[in-house]
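One structure coming up, written as structure tokens, with questions to follow.
The complex is shown incomplete by one protein chain, all other protein chains being positioned as in the whole.
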Amino acid sequence: MNTNDTLIPHIGVVTDIRIDTPDVKTFRVEAPEGGKVFEHMPGQCAMLSIPGVGEAMFSITSSPTNKEFMEFSIKKCGCLTNWLHAMDVGQMITIRGPYGNAFPVETELKGKDLLFIAGGIGLAPLRSVINYVRDKRENYGSIQVIYGSRSKDDLVDYKEILDEWMTDDGVEVDLTIDNAQEGWDGHVGFVPNYVKELNPSTNKTVLVCGPPIMIKFTLAGLKELGFTETQVYTTMELRMKCGVGKCGRCNIGNKYVCKDGPVFRYDQLGELPDEY
Amino acid sequence: MQEAMINKAKQLLADGTVSRVIGWKRGEFAYDITPAVFETAEELEKDFVFDDFTSANVSKYLVKESKKEGKVLVFLKPCDTYSLNQLTKEHRVDRDNIYVVGIPGGPKLDIEKIKAKGITGITSVKNDNFTLKIETLYGEETMPFYEAVLDKCASCKSKKHVTYDELIGEDGDTLESNRFDMVEQLENMTSQERYDFWRSELSKCIRCNACRNVCPACTCENCVFDNPASGIDNKAPADSFEENMFHIIRAFHVAGRCTDCGECSRVCPQHIPLHLLNRKFIKDINSLYGEYQAGADTTSRAPLTDYTADDCEASIVHERGVE
Amino acid sequence: MQVNDNKEFQPLIVAFCCNWCSYAGADLSGTNRLNYPTNVKIIRVPCSCRVNPMFILRAFQKGADGVILCGCHPGDCHYTSGNYFTRRRMTLLFSMLDFLGIERDRTRVEWVSAAEGAKFAATMNEFTEAVKKLGPNRRLEDLRCRKQ
Partner (left out) sequence: MLRISADKIYELLGAASAAQTVYIPSEREDGEAEFKKYESGMKLTNRLNTLRSAKDFFFPQTEDLVEFKVDGKNIEISDVRKESEDFIIFGVRPCDARSFTILDKVYLVEPVDSFYKNRRDHGTVVTMACSRPAETCFCQTFGIDPTAPEGDCSVWNDGSYYYFKSNTDKGQKFIDSVTSLLEESDTAELDKSIEKTKEVMKKLPLANLSTENFGGDKLNEYFSSDKWAELSESCLGCGTCTFVCPTCQCYDIKDFNTGHGIKRYRCWDSCMYSDFTKMAHGNPRLTQLERFRQRFMHKLVYFPANNNGEFGCVGCGRCLSKCPISMNIVKVMKALEVK
């Protein structure tokens, strides 16, 4: 038995832990001998696990153009993520992947003006794409990022947004938080409303990710503004165990989110039964 | 009987006493009967069935159904009324929202026992004066009625309805049952023999959870075996230990609450005699803490939530019977 | 690897001790320098009543050869009645284990007060001997946990 099996993981070492928000940390993962454990495309996911604690699917938040390491922005919300939040640098984890499709950065999205809309931890999968297109700037049109969170403290990657994205030419970043707070002079309000206020040009291609309720209202708002369903991409999550469309958990209609997703164009999503 | 039940149900639906009826629905074959909720006279006419195969205890459905709008009519066999009483006692059902019509009990038939005789292709089963006349695709077969009786009916403990709003037919009495015979037989074996017996039975377990899910005493909102934090939420018995553990814990969780309705053994696809575990607890409780029949009333304290200062010590286990 | 057959079997005993009486009793037996086997692993519980059947089974699963539960004497429970419930529960559980063919001498309940250091040590010695006679737990073990 010397064939590889995708269910048998690799070892990854956590080489850096960044505290993003009170409940989100970003973990840097490298192979024990240095470098990345495997290559991926923006939007793909990986199965991270602590043996004996659990295994779960996380989107890879670093860009494939980063050749040294992978990053995962993880919100504390369950058994495994609590454990991950409590660990220190140097901890080994197991990692397998990459799983799923990716945002079509090399095909449909090429040459397009891009609008990223994210809410809360929903920035994690989009950050991979944003940094990818920033690194391959010549292949894409304008970039606009609309990002909102509960409060200023809950904005993931705030430092990177301020220091890198906002200083980039041709990248427009619009931030919003749910409620007014001291030390915040930016926009206050929910993402879907902010999108409508900003009234982005309808020739942009939209990539949206966030809590289901935010996605729902954002999509409705975009439709009002004149966007069509084929212009909008989103990324999904369901419970997963295998990552390769066999264990049956993330099945919606004839699609498996782990294999056929997690990235779906909105019109494709509409063809699936409403069970996510 | 079926006719009388349908008429009763139609009458109670028509006069507005109830808005729904829980009963049994006819299937594809002679024996595959599904518990169902009927809402109209037409549905009752078409599909309601009561015969030798309507053995399912429908009282557990009342946990859900009694909380819905409108009163629900339920037909309960004597054994099923014990389950309902126990559920009432544990505040799992809204008894005021239930209209119980007591109906005569079994003995009901076990299709598996007929099939175990090698009879296949069954198209109809008729009881002709306690001989079963079984029509099959390969000709007619016969077998004695009592050889096909469900285990739970063969050791019936009571023909008495312990709760009802109305009865169809006469009420019966509690019976001298032989239900502890097999438990006693096992108790008289050596420890090694008992171990071998249970190993051969429990090793068949596929952890389908049918015993748990059908059990009227298992009504926890979130079962310990489904709770990832319990550490025992396994979906399959990965080791012989887990087979033992699952059934010990399950029986323990219903000890003193199990009315001995026998549904666990009836639904077990592997024919594991699970009721023996429950009966062992019942027998122990009866002999150590005084006769107790779960579901016989709605007020008494359950044996495991009760005590007396002069209860026997646990060492009694070491002192009696065969090693 | 050479297997040392001469090495005498030392059973692993798990002792659940209630915080108020038996744990203090164990403590006392220690301060009195009384001997009991080192293979007795004490798990302190707030009351003997805290021990649910799963604890006992889990101990066997993870390698215990015998499980003993110690609590306050009946009538002396810190919480008035905890040990009375324990008594019924454990009687039924042990009876069930016996019914399944698990050797009955692998389980025991003993009431040990805070003043009974000597009784604690004697109970542990005696229980360990009884379990030793039975040999390793094979009927209620999880094969996955057996050390190779």
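Per-chain numbering from 1; labels A, B and C assigned in written order.
What we mean here is this: contacts are C-beta pairs under 8 Å (C-beta built on N, C-alpha and C of every residue); 3 or more make two chains touch, one makes a residue touch a chain.
Because the structure is a prediction, the values reported are computed rather than measured.
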Answer key for B:Gln2, B:Ser19, B:Thr219 or B:Asn234 versus the chain not shown reads B:Asn234
Of the residues A:Asn66, A:Gln91 or A:Ser151, which one touches the chain left out of the display? A:Gln91
Of B:Ala9, B:Leu62, B:Ile98 or B:Ile122, the residue that touches the missing chain is B:Ile122
Identify the residues of chain C touching the omitted chain, counting contacts across the whole complex. 62-63, 142, 144-145, 147
Tell me where the left-out chain touches chain B, residue by residue. 27-29, 31-37, 56, 61, 111-112, 115-118, 120-123, 136-138, 206-210, 212-214, 226, 228, 233-238, 266-267, 269-271
Touching the absent chain: which residues on chain A qualify? 1, 3-11, 51-55, 77-78, 81, 87-88, 90-94, 237-239, 241-242, 244, 246-254, 273, 275-276
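Just so it is clear, only the chains that are shown with their structure count from here on.
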Of all the chains shown, whose C-alpha centre falls nearest the centre of every protein C-alpha atom combined? B
Return the distance between the CA-based centres of chain A and chain B, expressed in whole Å. 51
Of all residues in chain C, which touch chain B in the complex? 53-54, 57-58, 60-61, 74-75, 81, 84-85, 87-105, 107-109, 139-144
Within the complex, which stretch of chain B touches chain C? 183, 186-187, 191-199, 224, 230-232, 238-242, 244-245, 248-249, 251-252, 255, 277, 280-281, 284-285, 288-289, 303-309, 311-318, 321, 323
